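There's a structure below that I have some questions on.
For this view, one protein chain was removed and the others were kept in their places.
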Amino acid sequence: MRTLVGDERILMKHGAGGRAMRRLIEEVLTEGLAAGGRPGDRGLKAMDDGAALRVGDQWLVITTDSHVVHPLFFPGGDIGRLAISGTVNDLSMMGATEVLGLTCAIVIEEGFARADLVRVQQSMRATAHEAGAAIVTGDTKVMGRGELDGLVLNTTGVALTDRVVSDAALQPGDVLIVTGTIGDHGFAVMAARHGLALDGALQSDVAPLNDMIRRVLRAGGEGVVAMKDPTRGGVASSMHEMASKAQLSIVIDETAVPVTEQARAASELLGIDPLHVANEGKAVIGVRAAAADAVLQALHAHPLGRRAAIVGRCVEGRPSVVLDTGVGRRLLMEPEGEPLPRIC
Amino acid sequence: MCLGVPGRIVEVNGLVATVDFWGIRRQVRLELVDQPVAPGDYILNHVGYAIRRIPDADIEGTLALYEQLLREAESDGDLMVADVRGEIAAAEASRDER
Partner (left out) sequence: MSVDAAVRQLRFRDPAAARALAAALGRVTRDIGREPVSVMHVCGSHEQAIARFGLRAVFPKGLNVIMGPGCPVCITDVPEVDEAIALARQGVHIATYGDMLRVPGSSRSLADAHAEGGHIHVVYSIGQALDLARSTTGEVVFFATGFETTAVTTAAVVLGAVPPNFSVLSAHKYIPPVMEIVAEMPDTRVEGFLAAGHAAAITGWGIFEAFVNNHHSPVVVAGFEPLDILAGLVRLVELVRDKQPSVVNMFPRCVSRDGNLRAQEQLWRVFRPIGGRWRGIAHVPNGNLRLRDEWAHVDARRRFTIDLTSLWDDAPPTLAHQCICGDIMAGIKSPSDCTLFGSSCVPDMPVGACMVSTEGTCRIWHQYGSAS
């Protein structure tokens, strides 16, 4: 019986959005809870970006997130913008683009600079405004120096929608669209966090997507069948979840995946696949083939969707994600934990 | 910062060069490279050190190598290979125009 420390302790990989985290959630965190909740609601069993609770003939979508990004201020954004965008986007991925309200709970480490707190709050305010949403309540706590690393933000969002779009409804023949360039946020944060001295313009893409998704839903209607925001674990994780829930195989055309030159450079230098890297201003959208053009058009017309592209298609087969590299083919792995740069 | 990655030198300051990798610039150390390097040269970077200068001509030389391989392999008159060689030639022609 192996007694490696990992069996008893939570490690960084458990928060990285990949397989280890999924297993922790399934085996420990949601253990015994899925049976709770009202019949007809879509809660923990669905393990989607949020929960959808039936209210009259509509759905109340609710989602919650904690944000612990480091550094707090990174090229292209900060923890405040990340918090608001993340929650607004989780709601949008469920089809709920009209946000009723947001909450914000803050835990602050003793010694944290007040000026930084002001910066974060201003950023949250601006981002919420961008999303047409308001922060309506919150909570504040302070912990002793060293008991917490700077700042932890938790945001919850609620929205109403007539139709819930899940991440589980793909069928063979459907196509998969990414709404723009992949890997921007993760590589920007990695560069800043590890002091990589990548003296290039790597910027996070963090942004609220509800306006863009609103137009997507208007253009594609019932043809929009699945949506996920590829945050931790990247597009690979999202594709794996969608393939697994729909019990089919997804084939990705690697040459069609939009990647900025800067992210491509970071990817080559670090040996980390952009498909494994977090995005905070992008969506993966599963669409019936007939609706794909309309959805693409709507995306291209929006400032956040200019580089949108069809990158994959669904085929019959055991749940898997296959990558066509242009020069060959392979399975795309589900990321294990934090992406780590390689030794050669 | 990884396996031998080619980059273009932008600036040299003693034993440190600023190198451009697909638009991103990094500092690379020059203690190991065995030829003098100057801005415009391509080098092979390995974990932060230039280990080799890559003469421009050698990139063409490598592609010519592949060309020859395909020529030799094509002796049974494989039409697809001929098509592909045409594509490579066209790509070279358009590159030469740049």
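Note that the chains are named A and B in the order they appear, and that numbering of residues resets to 1 at the start of each chain.
Assume a residue touches a chain if its C-beta (ideal position, glycine included) is under 8 Å from a C-beta of that chain, and two chains touch if they have at least 3 such contacts.
Computed from a prediction, not measured in an experiment: that's the story for all the values here.
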| item | value |
| --- | --- |
| Which of A:Pro39, A:Gly56, A:Gly144 or A:Gly328 contacts the chain that the document leaves out | A:Gly328 |
| Touch list for subunit B against the chain that is not drawn | 1-4, 6-8, 20-23, 29, 31-34, 42, 44, 46-49, 51-52, 54-55, 58-59, 61-63, 65-66, 69-70, 73-74, 76, 78, 80-81, 84-85, 87-88, 91, 95, 98 |
| Absent-chain interface as seen on subunit A, which is shown | 1-6, 9, 11-12, 20, 194-196, 255, 261, 270-271, 273, 322-331, 333, 336, 340-344 |
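Keep in mind that, in the parts below, only the chains that are shown with their structure count from here on.
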| item | value |
| --- | --- |
| CA centroid of subunit A to CA centroid of subunit B, Å | 37 |
| Contact set on subunit A toward subunit B in their complex | 196-200, 202, 261-262, 264-266, 268-271, 341-344 |
| Sites on subunit B touched by subunit A in the complex | 1-5, 18, 21-27, 46-47 |
